[in-house]
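Note that one protein chain is taken out, while the other chains of the complex remain in position.
For chain A:
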Amino acid sequence: MKKQLTKTKTQKEPKIVGPSLVIISSKGAKLSTIKSLISEAQKKFSNVLVVPINKIQIQTSEQGAGLFYKGKNLLCFDVIYPRVSSKDFFLAESVLKIIESSDSYSPVSLKSFHMTNHKFFTSQILSNKGLPGVTSTFFISSKRAQMAVSETGFPFVMKLISGFAGKGVVLINNNDQMESILDAVNLFEEFICTQKFIKGKNFDIRCYVIGNLVLTVKRTSKKGDWRANISRGGSAQLINPTPEMISIAQNAAKELGMDICAVDLMQHKNKWVVIEVNFMPGPFMKYLGNTIVHEWVRYLSVKGKKVQNEETKK
């Protein structure tokens, strides 16, 4: 039996005609993305609320658990879209857990938050399910580094498990480089994983999974950089996905339990492999305008209407 603090307060909320939406935004949220989400959402939802995650009150008592913002009960909304990152871990675990126990629809789950904010965990889950990836290792003592090298060889890529925007992703060519990087890692007590390096590719493919829809973007890195992150000066363009890309992206999203996410692919020995999955992908507005945001909102509104219909049936 699950309990929630929802019922008592429900009556006090004004009755809404269309579905209602809460966007929970990250501490590091980009203002342009949020603005665009609001303006698209206002076309489809009768009530749109953006709540910074650090302003939410998380309450627990013998009656269960609830989420409140300025006196409003967030679990009364039909759709909740948490756009949070590893920076929000402390609050996000509670918030996502409570959303999961409610009747509101969310396109992402707590399990998917844990896995996608952990680059090794993602590789592990996906490769166990037979999805293509590259050899990855994970260890806590830098004494295991040589053991890791025997799996991936040089060069390899070392990543902070929950880095983003290309931060904390470094290429390591030899033992000397490895030793100096490990010194820094030890100093800051960071969790790291390593991955076999995919040579000679200055681009990656980002697959935006939105329900059954897959929109595909090719990201090309800035001259001289091997990383294809937009935030590192890379560029992006929409491309037509191949059936292989679509199937990998959809299966990855399914295994992680996400209706909305972005699956990053690279080409390795003529096959597409998953590099990582993003819980809070940016919509690359500089290159794609509001294409992605529009699709997110459209999908959420369809789900919202379903929740509303369920509610009226009750």
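Keep in mind that, in the parts below, contacts are C-beta pairs under 8 Å (C-beta built on N, C-alpha and C of every residue); 3 or more make two chains touch, one makes a residue touch a chain; residues count from 1.
Following the convention adopted for this analysis, contacts and distances are computed from a predicted model.
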### Message
Considering only the chain that is not displayed, what protein name does its UniProt record carry among "ATP-grasp fold RimK-type domain-containing protein", "Cytochrome c oxidase subunit I", "Selenium-binding family protein" or "Branched-chain amino acid ABC transporter permease II"?
### Response
"ATP-grasp fold RimK-type domain-containing protein"
### Contact footprint on chain A, counting only the chain that is left out
1-4, 52-62, 64-65, 89-91, 93-94, 97-98, 101, 114, 118, 120-121, 123-125, 127-128, 130, 132-133, 135-141, 143-144, 147-148, 151, 161-162, 191
